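One protein chain is absent from this view; the other protein chains keep their places.
For subunit A:
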Amino acid sequence: MNEEIKTLTISIYTENNIGLLNRISAIFQRRHINIESLTTSQSEIDGVNRFVIVVNITESQAKKIVGQFEKQVEVIRAYYHKDEETIYTESCMFKIKSALLFEEPQIQNIIKDSNARIVTVNKEFFVLEKSGRRNEIESLHRDLNVFGIMQFVRAGRIAVTKDEMKITEMLQAFNNHNN
């Protein structure tokens, strides 16, 4: 029964209500599941929010917690997906001393090779933004770290699925069901 632990992306479509984050995080907390990253934002449907949560758990754990999410009154639908079933990205920002741009010509190559984008430059510092896979971000971080990073921040994963999720139909079904 030793099931493999995988990196799974959980998507939860919800009503846009205060307090739901509490319910969702409590479900992880009770089961001692550590959240690797969490993003929440408006979804493709008006008034419907979407949580995208990355966790390292087994698939049978995932099935059970998805059931627990769906049990919440304000959750419309929850899913879990393996990496290969989604298209995902993460983004990050680096704040770096401007002087380095001129003193360390190599940095310019790093920026170019990594497809990072310069968001702003001033006398003191410049800011780089990069979106991509976790390993790309990590490798950029390693390369820049040698020269010194003033600030670094990485946002949670965002993902869309390759397969359809049919939330609009779901909502329609809810309406029919309740009438």
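Here, a residue touches a chain if its C-beta (ideal position, glycine included) is under 8 Å from a C-beta of that chain, and two chains touch if they have at least 3 such contacts; residues count from 1.
The working rule: contacts and distances are computed from a predicted model.
A.B. asks: Out of "Acetolactate synthase", "ABC transporter substrate-binding protein", "Alpha-ketoacid dehydrogenase subunit beta" or "Protein-arginine kinase", what name does the UniProt record list for the absent chain?
C.D. replies: Choosing among "Acetolactate synthase", "ABC transporter substrate-binding protein", "Alpha-ketoacid dehydrogenase subunit beta" or "Protein-arginine kinase", the correct UniProt name is "Acetolactate synthase".
A.B. asks: Tell me which residue among A:I5, A:A26 or A:V121 touches the hidden chain in the full complex.
C.D. replies: Only one listed residue reaches the unshown chain, and that is A:A26.
A.B. asks: Which residue, A:E15, A:E129 or A:E169, contacts the hidden chain when the whole complex is considered?
C.D. replies: Touching the chain that is not displayed is residue A:E15.
A.B. asks: Residues on subunit A that touch the omitted chain in the whole complex?
C.D. replies: Per the touch rule, subunit A residues meeting the hidden chain are 14-15, 18-19, 22-23, 26, 30, 63-64, 67-68, 70-71, 73-76, 171, 174-175, 177-179.
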